[in-house]
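Would you mind keeping the following structure in view while I ask a few things?
Heads up, one of the protein chains got dropped from this complex, but the rest are sitting where they should.
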Amino acid sequence: MNLKGFIAARSIRAGLLASAATMLVGFAGWAVSPAQAADPIKIGITTELATIPGKAIANGAELAADQINAAGGIDGRQIQLVIEDDHLSSTDAVSSFQRMVKEDHVVAVVGTFVSEVGLALEPWSARLHEPYLITGAAANQLSQFVHKDYARNKYIFHAYLPAAFLAQAVCDASHDILVNQFHMKTAVILSEDAAWTQPLDAGYQGCLPKAGLTVEKEIRFSPDTTDFTPIYQQLASLNPNVIIAGWAHVGVQPTVQWNTQHVPIALAGINAQAGSSQFWQATNGGTEGVITGNVAAPGVAITPKTLPFSDAYQKKFGYSPAYSAYTTYDAMYMLKDAIERAKSTNALPLVAALEKTDMVGTQGRLEFLGQSSQFTHALRYGPGYVTGVAIQWQSGQQKTIWPLNLANAKAEFPSFVKLPKMAAN
Amino acid sequence: MLVLQILIDGFAISTLYALGALGFTLIFGVSGVLNLAHGGLLVVSAMIAYYVGTRLGLGAYIGAGAGILAGIVTAMATYLLIVRPIQRSRVIPARERELFVLTGTLLWGVMLQEMLSYIFTDTPITVKPLLPGIVDFLGVTTPANEFITAAISWVVLGCLWLLVNRTKMGKQLLAASINPRGLTLLGFELSRIYLLVWIIYGVLAGIAGILLGSFLGTSSEFIPALTGSAFSIVVLGGLGSVSGTLFAAYVIGYIETLTAYLVSPSLRNVPALVLLILVLYIRPQGLLGRR
Amino acid sequence: MNNGAPCLEVTGLTKRFGGLVAVKGIDMNLHRGEILGLIGPNGSGKSTVMKLIMGIERPNEGSIRLNDLELAGKPTHQIARAGIGIVFQHSRPLHRQTVLENILLGLLPDRLTSLIPDQTAIDQARSIGERCGLGDVLNRLPASLPFADLRRMEMAKAIARDPQVVLVDEPFAGLTSSEVKTFAALIETFRDEGRAVLLVDHNVKSVAAMVDRVLAMYLGEKIAEGSAADVIADPTVRRVYLGGGLEVFYGKAQALENIDLIVHEREFVSIVGLNGAGKTTLFNAISGLIPARGSITWQGDVRGKQTPAAIARAGIVQCPETRELFGDMSVRENLDLGGQHQSKADSAERLEWLLNLFPILKSRAGQAARTLSGGEQQMLAIARALMMRPKLLILDEPTLGLAPVILGQLSDALTILRDTTDITVLLGEQNVTFALPHADRVYVLEHGRIIWQGPPDRFADEAGAAYL
Partner (left out) sequence: MKKFFSSKPFILTIGTLAIASLLPFGVSDYILGVLTTAFYFAVFSMSWDLLFGYAGEVNFGPTFLIGLGAYGAGMADSLLNLPVPVCILIGALAAVIGGVALAIPALRLTGPYLGLITLVAVLLLQQVIVIFAGVTGGEIGLSMPDVLSVNSAPNYEYALAFMTVSGAILFAISRSNFGLILQAAGQDPIAARALGFNITKHKIAAFAISALFSGLSGALLVFYLGTASVNAVVDIAIGVRVIIAAVLGGRRTIIGGAIGAIFLIVAGEILRPLGQLSTLVVAIMALIVIMVSPDGLLGMLRARRTT
């Protein structure tokens, strides 16, 4: 094997002695390290470390791994995480996915909250027969991909809710809060023009009227929009009761501008960044009164596992978990459970075991949909399973307002929001 | 009503564009440098202002001061670490220096972006506005911060005008942009003048970054787009022409606002890009450029 | 010699740039085996004529016919293919390719599909190179060649395609006297091969020995045509040239050889030399604008490494031939910048004094510098330099392109300056009639060397022949 000498010769010629040394070590590492007898169970995490939800994925996985290892591991074997930053690039993600599979021989890969990255990785999961659990991205296409060619793509699990279910959750919450409590009647859908919001908007269009809100208009804007004034001015003239959002790429700017311009319309829907505990500071408090769907909320015991998790997370990292931390933490436990039931880390038995998952996680009861659903291998949505929560920012804190049985606060809106006159009861 | 809304909103956004691009055009006019790390300067200032003002809780004004300081420091670093070494390099042939300054500042912009995303993550933040609340102006509700932003921008523009036209130092800057050799012959050290321009650039970028950050938010991911938009405005107005830059900023600002109001918010950027291509075809020296 | 039909026939050639008429109705014939000199001072339009013939600029009117083929308005590459070659004064060679490959470039077909040069073309390039005196350096890279060889290479490229007409722009600029001779011989071989050659230059003197005919231009129009002797004798030409007005060039490859020069305190020293002799280079070396070997002693001390600005502040102030005014700033602002190193009072006093010395500037104080006439600009440049209170004032070609009446004013000002102040002056001039009256001593510079020095009264006898 000639590689070491060859690379070394070139680098030193290149005169970059410092980097040559690094290279040499690096390549030597690559070239010699053989597939080690996998005593620990390796799990790959692909994520975007410079973002809040991306970092939360890594944190959630780390916390789960620590707890599982401390409790004796999986059938006595320790979990070892391989965390790779894909820098929000699908190219980097594909290359690190391959590295984790081929070099580290990870049992499964978990991660990404970016649909684009998830979609790029899915074909590789199928091609390399590598179980892959997506824990933050929401596009419908992610699980539809499995449905389209189950035999090939069965290795992929969408361990989060597809956009269509997220829309349903928003409608359900809107019905209970906005319509029943505040007598709202009209809504405008305001989504960033992105592929994940297409099924979301379609879902909104379908379920909002059933929930009691007439959709007056659907506005889609470019995700690189920075100035939302024209949109809010236009909305003000339509004068609906509520804005139902579909935001993930944007968040801070429309929220801040909604607040600074005193847009007299309530803001609800999915405002993904508002799910983060840092959102209050990022918006300088502009998020006061904003409602968003989220998987869980601080201090709310959706299941007996929710609070212990968020407390441990807060203790370990010093801040509260973003939604993707819950999903990733749960995904790790689903993997542990499946490996133990399958008594194997091989792909096919593991997939079969994952399909039979039925456990209680931090978000609710976890079960994957079957082949017959168009969202094959997505989490089951509905009361008793995963529904998510609706939270509202109140005085710098995220309060849960829905589901009603879990609520720790009543919804209230900033003074500049014009509410419909309460009908005399 | 709609007309007034478009006028007000377009004015605010255009003024911000103008301020953001001003330093870029100034540094090109005086020292011939196209700084492709421009967006980095704006975002560094905004991030520091946010960190000091909001995270450390020292308030909007102290935050803004820290942000401007950060702008100056970053501008100096750009000049002293990147631009000047390339300009003075013996190994880089003279006629390729421009390309190397472009490549060097481009890499510097990447470095700033990576450092910021490492320290502050990519998540967008907003700088604490100097003045909260809203104003009802002839029936159009507008955030007070928008007026403050426009007012500060115009005060800064006015100060710059006074500096250039009414002070000894300004005369030197003007002379350097017209004829650097002539200035050398009169016994002025160009190196000192360039240093000075970079400091002024830092102040301008700092203020622009903070105002942008309080109005539209900021994130390390915005750096390339901010550089791009400053570049477009400056080329559209005519490279190195301050009045051209102001004019182009208003053209782009209003075209975007009109599109957003009258056509569709999601097509907001398209007409401006098309206009840019058309202008470059028909009048490559820009709207108000000489040459 | 001029038998038969002309090979290049230019009639009524006119070119306007906006409102400016650069070339006005020029007629010109060029025969095979003939060298025609096209001369004219700066801005006379001679270079534009050359560009119009080559198609680099598009004429507004007139025709350019090569053997009855109309070329006016055609793109450059078609004109080149039709049989006209050009030797540019400044051209960027391919610096990663050898001299041979550079010459070969001129022989390549204009087709995308031709990939490998054929052997005959390579042989041809080699023989052209050898004919142009490049035989020894064919395999070297242009960067390693002396300036003269680069010019040879440009010549070789231009004749590679065997053109009937060769246009040469300032063939001798920047060359030493021995090189001038070999270049003249080379250009004469073009004529002997039956080509028509058009030499474009500033003055008759440099091309007189080899041209068959000369055509003189001024302000876009033909002012004289005939033999070199006739044109020199022509009263219009004399009038134009006595006004000075020869072209400037800058950044040209030019060397100074072992210049020893002394200027005493309160002395007025003139350096005379033709354009391209090296005056500007010398001054720029003194001002520290370009690096030079050797030493410069100033007020008793050998000068170390100093920036040009520090040198200026120390008292050596140059007023360059390009004037380097701040065109968009007012006269007053230009002057104020010169006075910024002094206290306000000193500066104001100096300004007062200067405005008396150049009264015209007083009435122009608020005007932008670039709107001034040439003479006024020159006065402003001198005045601005004087604002610095120089110990040594270097004046480089102050008479460049000025009308005689302005020369008088300038001359008067210099006289006042000499009589009323302690100033030391180093004047570079090619206009001898201006340079001599003021001077205490005179140096003559030619091709980068000092060839004569002495008092002005001996100049006419000992060194004047070359100038008058």
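The letters A, B and C name the chains in turn, as written, and every chain counts its residues from 1.
Here is the rule we use: a contact is a pair of C-beta atoms (placed from the backbone, for glycine too) under 8 Å apart; a residue touches a chain by one contact, two chains touch by 3 or more.
Note that the structure is a prediction, hence the values are computed from the model and not measured.
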Q: Indicate each shown chain that the hidden chain touches within the full complex.
A: A, B, C
**Q.** Among A:Ser90, A:Gln234 or A:Asn408, the residue in touch with the chain that has been omitted
**A.** A:Ser90
Q | Absent-chain contact - pick from B:Thr54, B:Ser214 or B:Ser232 | A | B:Ser232
Q: State which residues belonging to subunit C touch the missing partner chain.
A: 54-56, 75-77, 80-81, 85-86, 88, 91-94, 96-97, 101, 104-106, 108-110, 112, 114-117, 157, 160-161
Q.
Suppose we count only contacts with the excluded chain; which residues of subunit B make the list?
A. 34, 82, 85-86, 89, 91-93, 96, 98-100, 103-104, 106-108, 110-111, 114-115, 117-118, 224, 228, 231-232, 235, 239, 266-267, 269-270, 273-274, 276-277, 280-281, 284
Q. Of the residues in subunit A, which ones touch the absent chain?
A. 1-3, 6, 10, 13-16, 19, 22-23, 26-27, 30-31, 49-50, 84-85, 87-91, 94-96, 98-99, 102-103, 115-116, 119-120, 122-124, 127-128, 139, 141, 145, 193-196, 198, 222-223, 249
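Just so it is clear, only the chains that are shown with their structure count from here on.
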Q) Centre-to-centre on C-alpha atoms, which chain is most distant from subunit A? A) C
Q.
Going by C-alpha centres, which chain would you call the most central?
A. B
Q. Between subunit A and subunit C, what is the separation of their C-alpha centroids in Å?
A. 72
**Q.** For subunit A paired with subunit B, centre-to-centre distance based on mean C-alpha positions, whole Å
**A.** 36
Q | CA centroid of subunit B to CA centroid of subunit C, Å | A | 42
Q: Could you please specify the touching residues of subunit A with respect to subunit B in the complex?
A: 48, 50-52, 55, 88, 193, 219-222, 224-231, 233-234, 250-253, 256-257, 260-262, 273, 276, 278, 281-284, 286
(Q) If we count contacts the way the header does, which residues on subunit B are in touch with subunit A in the complex? (A) 2, 5-6, 9, 12-13, 54-55, 117-118, 121-129, 132, 134, 141-143, 145, 215-217, 220, 225, 256-257, 260-261, 265-269
**Q.** subunit C contact footprint on subunit B (complex, rising order)
**A.** 168, 171-172, 174-175, 178-179, 181-191
